[in-house]
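Below is one structure, written out as structure tokens; the observations come after it.
All protein chains but one are shown in place.
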């Protein structure tokens, strides 16, 4: 056991230089994250920070905790394994809208319903940054700047918070990289809330979606207390414009965690084979 | 062109004997399906019937149309390929709750939002029949009869129709194998409705879930007209008990179908490389 | 007329009770002091449908089917043509049929075996509550020389719960069958079983694999059901629960392999089990485990391929994907148990190796081993237990992927202060920071292959038996029939060596060279269509000039006699 004095946000930053473009929204998310970790006051070695592949998914390496930069789309599955194996760890997951909602959509669905205690942050820029600008599931159907879909996708975007609710997430929030203080607070609340917490963070990609700078004019804080029942949340989200920030839903399903007390030895088990 | 006289349900049955257990709900779905195909009056060769792997997914072989029995969980992706390549075909997809919502969950999500014109039938028995009785995403958390989850899954089941709505399906219905006439009607309506139609059919597995015979006492027809807006449908489904049958939602998003008129020749395209 | 083993096939439609009868036969053989082996052949139906219980009882330990069945008991003929090819008979074999069930189908009759009729159903009809399969069982016991008492003893335990009446009916039926058998043509009989002190076990290959995993130290399992691997998971779920581990059913194999990666990263020896289609889906993330040096074990219980293939039948055709399925240069372990019993020790060893070498180990079992049930002497304890080289608390300068001589770098487990790092599937430097530099890439590639190539695998890499100018090289469940063929070859004076490869990857050319010293001719035996194993051997080892290959895809098991024929040609 080491005695730890309270750590600052800076203590949670690593010395690896981000590969991000100057001005990318992800820098603010990183700051909000390290600030939140400092506020949560969990020892660095007790945190497991898991991600997939994408610009945003690079974030664990920029923090100073245990981390796993996995493959594209599978962060939530790795994270579930970590938490189920080691309930004592604080598990945080982050990544992009492509990573989490396109290739990783199935794990998102099942993470919401499985309700393992962890916090999942999607840094949503409505684009694939890392692969140089293709449409993601949150991209609007008429965005024509990808060479892959030069006429736009023609497909309705997914609304991540609505999907999370339908799939059974236990805590749902939305933040904006332009307001890192709020993002930081949402992360702290998400981590403290038992079960699966989902936080969508609007984080502009200034290289492939420079128009997202305008998000700062669209976001508005939710004036209401978080919905506490699924029905109430469904009703509220039915009319959500996608730019309301704050905690949108805080449910009370117990987190999933199989019991793990040994009641028998291997020798007891082997005895069954004696013929 | 062949001149075809109207075909009967029997004409849509193949002579392959189902591997299903005597009494399985899937027999009724098969009957309802062939009846619907007869009513739809589409020539047999114009129908592509796609499935994954599971007891239910065996259904295409028992019908007398073009079919593809693919791998576990990928039926919707094959089907999208078929329809995008050949818009003239009527595309129907069927399979189990495990196939469609566990391993196939991501394609379900994206099929809903992509809204390609096809009809997807999940034969929901709240269990993996084919692999001899494990919990599926629709299994209730306290079902303890699987050796894999002897204490029950402890996980909230997915409500398929709610998920379909959140993901953007354009037509949503629910039927019960015990009422094949209604199922048949739902299939006909689903096929006729443009875009992605989703039909959940409660189809008891009498081998691993014999208690599902009791579903006949739980189902009740929806008295209402189908909801026509997503908001209205969300409100209604918020209080759904999972046993309301009928068309629950009929939206009006246009189906996704990229244009395919040739405007240039390959020679035109090659010219760009001349240096 | 005595023999060291008899083979009995019990067949019938679903509900005829062939499986139950087979199970009781095997248990009774054990009770009587014999060794034994039972496999099953099932139809595609989920419930009901034709089925065969294939039982071999022996006075010595066995891990192979025999060339043919001495006795085939048909409770009815159902759809037997669907798998008649799996039921070889000789002219000396005896077919025991119920005349009530009609003529013997041509696919069975064509062998020219002897036929005896016994009105199984009619006889059962004379005893209230009795069933034809019990009558058949009694007849079988009498014909092969299995003491009826051992049958009754097993029935007494099994029907205990069902009450006196059920037991009495079954006992009576068994006795009736035995009596009726007196009038039937004789079969070679089992000798008296040798007395023994030690414990005997009744275990399936899949259970053995599960037990081996637990004994090796597995504490976390995430998996998705698939035939024929599900039984490993079904056995492990309650066993883990009781011993303080966790098993979670994942949404698919992509999730299960990544959960396993997470569990292992977090510090617990972790495992999943699957079959070909599931292994295919795990391929990308197995590469992640290689690159991030995360230990884990995947048991692949092989079935007929390609694609969904033949889920209920055996084949060795996942060798290619297991050995070469990963993209990039991705050295990892591939270990193959070579009998149902070895499923225990090979899996346990694999857990040990994966943990010691911080890399994924693929255990290649198959349906024939996994779903066969054997009576064996209690397996000896094995010393192999997971023991990972972990890093101590550090000062923030921890190098997760340090370039050590052995190639193995101490791994910090979350919770260890000052040694936090970020595991990465991107190429990286010693600290784990992504790097696309040629020098870092080469250093890490070297390290990852060095740790496998320079490890001491001892004698476990292969079972080597006998000596001679001829070697039979084989692997996996085919080792059973090869072993038996070689025993017969030796009995008739031929000198032959067995090399059964347990460690498929890494290849150990030095050890093979030693094993092949003095060998001039090699027969490779494998259950594939495309000679995957023979090609693998040619690619990785130097073989003698004369190599002959005996390969056949599933589902027909390879029989000792077929191998013997090939060896005889070299005599």
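Labels A, B and C are assigned to the chains in the order they are written; within every chain, residues are numbered from 1.
Going forward, contacts are C-beta pairs under 8 Å (C-beta built on N, C-alpha and C of every residue); 3 or more make two chains touch, one makes a residue touch a chain.
For clarity, every value in this text was computed on a predicted model and none was experimentally measured.
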Contact set of the excluded chain (shown chains only): A, B, C
Return the single residue from A:64, A:90, A:134 or A:156 that touches the missing chain. A:134
Selected residue (touches chain absent from view) among B:74, B:147 or B:174: B:74
Among the options C:47, C:82 or C:179, the absent chain makes contact with C:82
Over the whole complex, note the residues of subunit B touching the chain we left out. 2, 4, 16, 43-50, 60-61, 64-71, 73-74, 77-86, 88-89, 106-107, 109-110, 258-266, 268-270, 273-275
In the full complex, which residues of subunit C touch the absent chain? 43-44, 82-83, 85-86, 276-277, 279-281, 283-284, 287-288, 290-292, 304-313, 315, 317-318, 320-321, 323-331, 424-427, 434, 436-439, 441-442, 445-446, 449, 528-530, 532, 535-536, 538-540, 552-556
Contacts of subunit A with the missing chain: which residues? 19-22, 53, 55, 71-73, 102-103, 105, 128-132, 134-135, 137, 147-151, 153, 207
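Throughout what follows, only the chains that are shown with their structure count from here on.
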Averaging C-alpha coordinates per chain, one finds the centres of subunit A and subunit C separated by a number of Å equal to 42
Just how far, in Å, is the C-alpha centre of subunit C from the one of subunit B? 38
Which subunit A residues reach two or more other chains? 106, 109-110, 258
Residue ranges of subunit C touching at least 2 other chains are 241, 251-252
